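With one protein chain withheld, the remaining protein chains of the complex are depicted in position.
The letters A and B name the chains in turn, as written, and every chain counts its residues from 1.
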Amino acid sequence: MSPVKIDVYSLLARLRERRPLVHHLTNWVTIYDCANVVKVLGASPVMAHAREEVAQMTGLAQALVLNIGTLTPDLVAAMEIAALSANAQGIPVILDACGAGATTLRDEACFRLLGAVKIGILKGNASEIARLAGEDVVTRGVDAAPVKQDLLALAQGLAKARQATVVITGAQDLVADGHKHYRILNGHPLMAQVVGTGCMAASIIGAFAAVEPDLADAAAAALVCFGVAAEVAAAGAGGPGTFKEKLFDALYHLDRQTLEQRQRVEA
Amino acid sequence: MSPVKIDVYSLLARLRERRPLVHHLTNWVTIYDCANVVKVLGASPVMAHAREEVAQMTGLAQALVLNIGTLTPDLVAAMEIAALSANAQGIPVILDACGAGATTLRDEACFRLLGAVKIGILKGNASEIARLAGEDVVTRGVDAAPVKQDLLALAQGLAKARQATVVITGAQDLVADGHKHYRILNGHPLMAQVVGTGCMAASIIGAFAAVEPDLADAAAAALVCFGVAAEVAAAGAGGPGTFKEKLFDALYHLDRQTLEQRQRVEA
Partner (left out) sequence: MSPVKIDVYSLLARLRERRPLVHHLTNWVTIYDCANVVKVLGASPVMAHAREEVAQMTGLAQALVLNIGTLTPDLVAAMEIAALSANAQGIPVILDACGAGATTLRDEACFRLLGAVKIGILKGNASEIARLAGEDVVTRGVDAAPVKQDLLALAQGLAKARQATVVITGAQDLVADGHKHYRILNGHPLMAQVVGTGCMAASIIGAFAAVEPDLADAAAAALVCFGVAAEVAAAGAGGPGTFKEKLFDALYHLDRQTLEQRQRVEA
């Protein structure tokens, strides 16, 4: 891969201007962080999971984020209803395969959703994505287990098989659709030392996908913003606790100059 | 309206002395913030939603806060049981109509509760309250949509129709019962840039309503405290993330001098 420049700030400015509504059905651990990261970025989050209202709530939204971190069968059923509503109106669906590879319930939920609805962006860590690509790997709860394959080939293969954009998060983030790919080098090690950054990444991707139809570009821009904000936040943080609060501050203040100076993307 | 002075600190001192127990059935996004804001203010929060225990838990409490932010039909049924218990023992019930006007489920939940139990304080943003007053407005998830009517007239009308104290939060907060009203000018724009402040407002109102039988006075005092604390917190914050942590600090340290110097209320 070689360095490439993408106009991240223009997408961020569009997001801040349009303030898209991003509907989530997510987990109970990081639900606040998912909502807040969308808010401080400049968009509008809404969390709603009752099957009686999810289709209607998705009908107000410009993107739908699904995260199976603390799934139950009822919640997955509601996700399917919401995703069908999203598909019907042509807004993107992002699936964070949180904990895929750890239990059968999580694997089956992902495969069920992938079979029943159109997932625009499929996001996970290395072992979650490997599991969804059919590999025999056991995710350690929600922490990635080592994966043997080349991660880019893994993302590209799954993208083609599922006709989706695939995102693998980690020390470096990979984005691939059937035609192109990005490697995002921004970020900071503290992101892996605090709960919630993986889920927040999916929510930010959802907010960008709400305003940019090229989902690979949307995901790459989102991950650059998140990684750059993490670099800024880490510079002033005393550890993972204060880091996370400063991460919200940094996302809120992200400007063109900071993004252009720090952006590190390869294609 | 013209400036008016209310003795906010005396109510806060009473709250800190009595440490009332404030029972919540609330949403899963801001449940921590709702509990913590009550705690740092000097009262005691408890969150319990199982229909098997809510009546008994409310029986230990001095106020009940209901928030439909992530409602399900089961949760609303538990809210009704808890509210009946609150009514039976004469403690105030605060309803935060979070997302009313966004979906039918939310509207119906509010109307069901308003019909089945006595709600002492009905709180929402402009479009949530307009919807409950029968207006044809669509709330944008949980963010207020523009409302045509005069907000004070809206609050006063609904207060009379429902024999409740009505609170409309926003850049300025309005409190109205059938006889009097307050406009609270305290606060800071950062409150609208972070998830949770709306829900926290309802919880603080609940804590004050637990120690002050005049519910309009209780709500006004609560909103002054919250707004003043936000002003103090914003002065030292680097953005919405650090602002929210400093908001807890500021509520914890609120004293008579700060409240009297900064209070801005009209009646």
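The criterion applied here is as follows: contacts are C-beta pairs under 8 Å (C-beta built on N, C-alpha and C of every residue); 3 or more make two chains touch, one makes a residue touch a chain.
The structure presented is a predicted model; accordingly, all values stated were derived computationally and were not measured.
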{"item": "Touch criterion as defined above, residue of A:M1, A:A88 or A:V138 at the omitted chain", "value": "A:V138"}
{"item": "Full-complex contact with the absent chain, from B:L12, B:M57, B:L105 or B:V142", "value": "B:M57"}
{"item": "Of A:A55, A:L84 or A:L105, the residue in touch with the unshown chain", "value": "A:L105"}
{"item": "Those residues of chain B which, in the complete complex, touch the missing chain", "value": "21, 23, 28, 31-32, 35-36, 39-40, 44-50, 52-53, 56-57, 60-61, 236, 244-250, 252-253"}
{"item": "Interface with the unshown chain - residue positions in chain A", "value": "27-30, 32-33, 69-73, 99, 102-106, 138, 140-143, 193-196, 237-242, 244-245"}
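Keep in mind that, in the parts below, only the chains that are shown with their structure count from here on.
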{"item": "Mean-CA-position distance for chain B and chain A (Å)", "value": "33"}
